[in-house]
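A single protein chain has been omitted from the complex, and every remaining protein chain is retained in its original position.
Let's turn to chain A:
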Amino acid sequence: MTAVHRQSLIIKARHGIHTRPGALFVKAAKGFEADIRLACDGKEANGKSLFKLQTLPLSCGAQVEIIASGQDAHQAVEALAALLSELE
């Protein structure tokens, strides 16, 4: 059950994923057992660390991929992709 699940999406938040949306994403990601990573512009970072996440260029219009591996990876990717596209 360690299949890797991935989903790509475009960031729509007007100011990109800055501190507030970033913190909410990380809080949600920490709710899953799965290892969560975000990939953007050829760089990857731990989706459970706001500090690491903020080193990615997560600006409005950027394409980002959520990569999850572990037991609840499938649910994690679905929930986090939905959250990330809703965040403002």
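Details
Everything that follows uses one rule, which is that a contact is a pair of C-beta atoms (placed from the backbone, for glycine too) under 8 Å apart; a residue touches a chain by one contact, two chains touch by 3 or more; residues count from 1.
What we mean here is this: contacts and distances are computed from a predicted model.
This figure omits one chain of the complex; the name its UniProt record holds, of "ABC transporter ATP-binding protein", "Isoquinoline 1-oxidoreductase, alpha subunit", "Sarcosine oxidase subunit delta" or "PTS system glucose-specific EIIA component", is "PTS system glucose-specific EIIA component".
Note on the undisplayed chain: of the listed residues A:Leu9, A:Leu24, A:Ala39 or A:Ala79, the one touching it is A:Leu24. Residues of chain A in touch with the missing chain: 15-16, 18-20, 23-24, 26-27, 49-51, 54-55, 59.
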